[in-house]
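Dumping the structure here so I can ask a few things about it.
The complex appears here minus one protein chain, its other protein chains still in place.
Presenting subunit A:
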Amino acid sequence: MDLHILDHKLRVTSISKTGLQQYTHPLIKLIFLRNRTRCKFFSLTETPENYTVVLDEEGFKELQPSEHLQVEGSTWLPLNVVSNGNTSSSSQAVGVTKIAKSVIAPLAEQHVSVFMLSTYQTDFILVREKDLSVVVETLVEEFNIFREEGGESVPVHSQDACNGLQRNGREVPHATVHPVLIPENQFCVMSLDPDTLPAIATTLIDVLFYSNSPKEGASVDQDMKCIKFFSFSLIDGYVSLVMDTEAQRQFPADLLFTSSSGELWRMARIGGQPLGFDECGIVAQISQPLADSDISAYYISTFSFDHALVSHFFKSQSKHMTK
């Protein structure tokens, strides 16, 4: 297995719902005008609380600081696991499950905080730049680690990255059990030919920026039975969309790519309080049991909470496991 440290330096930010109007211009530019920006990594996730925006430094320049913009202080690097030539398709499990044991659990043991971002195409594991040496040290035995620089993949050896073994000194209270909220709406993960983005522009703008306004009160009243969750990412030219079936109906069906099985997903939101960025082991906590049962999952972290998507067939089973 290969682990690629991608050539993006990412910032994790959050835009409050009330401050959205200040940021619509840069967001639209980042989403639709690919030729006008040098941003290569952009992800926008709407949750009931806020909008989480993960983007590289080129994109970050577009966002004007204001009271509505919260920025996590560190620079994050995306990691990407690549199954090197292993074409045996024995495990049907996809996504986070696949890498749970090999990446997430060891990192959790080393107290490295991770920020997960699953897309239609792949899974990104974001780690803090300062944790990189620990990450490399931890994973170098399992993986061939490559660092991508200017389009070339350069092999990384633990000595290069780590001068002296430097563990995260943080003592973490083990296994805080977080409450899990499972809303009733179903989600699908889709993709799109970036060339056809203009064709769905109006729908996308509508869903992203105006969805809440008509029934502002409703979503709160229903006590999270159906939560608003919409994620759009445009990473290295690939579009990935996560939305619930209700939102999906607004898009023209022939333009969105999905799996031929048309699978739908249930979501589990982890955390009663905003989770913060320092706690580690949360992803491991969720993904470990799923991996043990070979249940495929997506996992999307946001500024406040983590979200795991599991196939709806396994809903009850996973619910049971995470209590």
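FYI, a residue touches a chain if its C-beta (ideal position, glycine included) is under 8 Å from a C-beta of that chain, and two chains touch if they have at least 3 such contacts; residues count from 1.
Keep this in mind: contacts and distances are computed from a predicted model.
The complex includes a chain that is not drawn, and of the options "Ribosomal RNA-processing protein 43", "Exoribonuclease phosphorolytic domain-containing protein", "SNX4 protein" or "Missing oocyte, meiosis regulator, homolog (Drosophila)" the UniProt name matching it is "Missing oocyte, meiosis regulator, homolog (Drosophila)".
Of the candidate positions A:202, A:259 or A:293, contact with the hidden chain is made by A:259. Contact with the undisplayed chain is limited, among A:74, A:118, A:233 or A:302, to A:118.
Although one chain is not displayed, its contacts with subunit A can still be listed: residues 2, 4, 81-89, 94-95, 118-123, 148, 151-153, 191, 193, 195-196, 199, 238, 253-254, 256-262, 296.
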